[in-house]
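Provided herewith is a single structure, encoded as structure tokens, for subsequent inquiry.
The other protein chains are all here in position, but one chain of the complex has been omitted.
When the chains are written out, they are named A and B in that same order, and each has its own residue count from 1.
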Amino acid sequence: MQRMIAATLREVSFYGAVAFFVVLTAFPFYWMVITSFKSNSDLYNVTNIPFWFNEAPTLEHFRYLFEQTLFVRWLLNSLIIGTCVVAITLLAALPAGYSLARLTGRGGEALGIGIFLTYLVPPTLLFLPLSRIVANLGLQNSMWSLVLVYPTFTIPFCTWLLMGFFKAMPVEIEEAAIVDGCSRFGAFIKMVIPLSLPAILTAVIFTFTLTLQEFVYALTFISSTAQKPITLGVATDLIRGDIFFWGEIMAGALIASIPVAIAYNSFLDRFIEGITGGAVK
Amino acid sequence: MVDLVEPIAAKQAPRYRFLLDRREVLGAIFVTPAILYVLLLVGVPFLLAVYYSVSAYTIYDPSWRFVGLANFRQIVQNPVFLETLGNTFLFTFASQLLGLILGKFGALLLLRPFPGRKLVRALIILPWAVPIALASVAWEWMFDSLYSVINWTLIALGVIDRAQAPNWLGNPHLAMLCVIVVNAWRFFPFAIVIFLAGITAVPQDIIDAATVDGAGFWRRNYQIILPMILPIVAIGLIFGVVFTFTDLSVVYLLTNGGPVGATSVLAFEGFQVGIVSGDVSHGAAISLFMLPVLFLVVIGMLRFIRRREI
Partner (left out) sequence: MAAVLARDIFKTFGELPAVDGITLTVPDGEFMVLLGPSGCGKTTFLRIVCGLERQTAGDLIIGGHVVNDVPPRARGVAMMFQSYGLYPHYTVRNNIAFPLKTQRVARAEIDRKVGWASRLLGIDHLLDRRPRQLSGGERQRVALARALVREPTALLLDEPLSNLDAKLRASARQDIKHFQQRVGVTTIYVTHDQVEAMGMGDRIAVIDHGRIRQVGTPAAIYDDPADRFVATFVGSPPMNLLARGDGYLGFRPENFLPKSMASNGNGGVTEFSFRVDRSEYLGSERIVYGVIDGFDTQVITAKLPPAHVAEESIRQGEWHTFAVRNSTLRYFGNDGKRISRH
């Protein structure tokens, strides 16, 4: 009997702990969701129970967001920025990752680590000189400044990710292609790239999410509403005077968060594979 | 013995015909775009930042006049700066510690399969996945002076009454606490992922051997598993420390450095001085203070890993 009590207690405390973690992580998002659908009169009433609807849920915040703000424009900006940055990043990181994995020896390892260390150089140090450079190039207050600057961290990151994947690929297929008549470059195009599409997809997804998550450079370079990417717009532009439009802010945050959350979930395993390929020997 | 027959035509290939096949040539070409990008847009700005810090450059007076270490001296003599420096350390190490502890326990929980584990895993990733600015805004709303759901809950539970309801972001000590909590909340899913990756990489034979040798749960955990996952945890910690120490998003959105600079951190100061006020040289100097600390942390941790590496 005692053993059963002890076992039940253990189970209860286990699930209790799990519940604690779930509430801790998910509550802010629950809060985001429910705020988006609550009418203003419901929200701004201190006596109302905040955890559920006291009045009927409403779509007014979403309507306002789409009709009265530049939310759609912000979404479009982020889409354009993301796509361009992905293209630039792949063009630089794919060959670089392959070169560091296959074509260079000792010097290559050091170079790889060097490139990766630049990922650790803080944007809050570089933003000052970069803002001057961006101004000199006439890109101040334009979203194209972000397209220029974002690859500075997406390229090192993706180079490292792809390098890990390429190292794990068996080299015989490329060698067979070389013996069968390809040049090294041809083997890269015809064999390596088609066979590493999952890795490339992972790199694309993570690059895209990295551009969506970025805040510092966007805050520094862009001030006019129409040029803002989605994260900056939702966080800073839904304020009139001193008043925060919480309903709209949460609605916008929700819409902006969902794709990133889905992407991370689907690709987390691949991402871990790519990282630990290097770290855990 | 077959004698060596001289080749009929000692036909050597022309030097440049197969240039692109050579490893060194192709390797160098492939790596060049990435290196160029990094050199031009990271290396050069870095050098520029250093130069700004020893010049008298502001956006109103873009002079390249060399002033030596005057900027640094002025900054250090400012009492606000020391407070900022202290805040940055507090903010970083408290949130990383909290995040690590939560991460370790979360990982242990997730190791064991239970119904709904996939869903729990998906939810737990959220704080890390979602853009930091959006999450910070959600917390800002949760800490709102009037409508804070936390306060509402505390009042409803009878712990406090309306008059005592804390103004989370308006009180210097509470504000720092909030900022620390939000950052820890953001970091711990990453810590969970790192711990899980490390623990699952420990070969089962070693754990089994330890069990047969008589090691109980705690001993197994702390004397066998922990040392083996130390390298990967250390790397995760390096990332966490670097990104937290140099972060300004959470502070900017939650408290804007307030109240009265109580939560101002180095990165935020650098932004205020360098960008908002336009005093580029002092801003650069402030930002550069982040570097030695970062450098020391990274080196220290790498040394620590190397010594403990199996």
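The rule we apply is simple: a contact is a pair of C-beta atoms (placed from the backbone, for glycine too) under 8 Å apart; a residue touches a chain by one contact, two chains touch by 3 or more.
For clarity, every value in this text was computed on a predicted model and none was experimentally measured.
Within the full complex, the residue among A:65, A:94, A:163 or A:191 touching the omitted chain is A:191. Among A:67, A:172 or A:242, the one in contact with the hidden chain is A:172. Listed for chain A, the residues touching the missing chain in the whole complex are 170, 172-173, 175-183, 186, 191, 194-195.
In the full complex, chain B makes contact with the omitted chain through residues 2, 4-5, 7-13, 15, 18, 21.
Throughout what follows, only the chains that are shown with their structure count from here on.
Inter-chain centre distance (chain A to chain B, centres taken as mean C-alpha positions): 15 Å. Against chain B, in their complex, chain A makes its touches with residues 14-15, 17-18, 21-22, 24-26, 28-29, 31-32, 35, 43-44, 46, 50-51, 91-93, 95-96, 98-100, 102-104, 108, 111, 115, 118, 120-133, 148-149, 151-152, 155-156, 159, 183-185, 209, 212-216, 219-220, 231-232, 234-235, 244, 246, 249-250, 253, 256-257, 260-261, 263-265, 268, 272, 275-276, 279-280.
By the touch criterion stated above, chain B contacts chain A in their complex at residues 18, 20-21, 23-24, 26-31, 33-35, 37-38, 41-42, 44-46, 48-49, 52, 102, 105-106, 109, 112, 114, 120, 122-139, 141-142, 144, 146-147, 149, 152, 185, 189, 193, 197-198, 201, 231-232, 235, 238-239, 242, 245-249, 252-253, 266-267, 270-271, 274-275, 280, 283-284, 287-288, 290-291, 294, 298.
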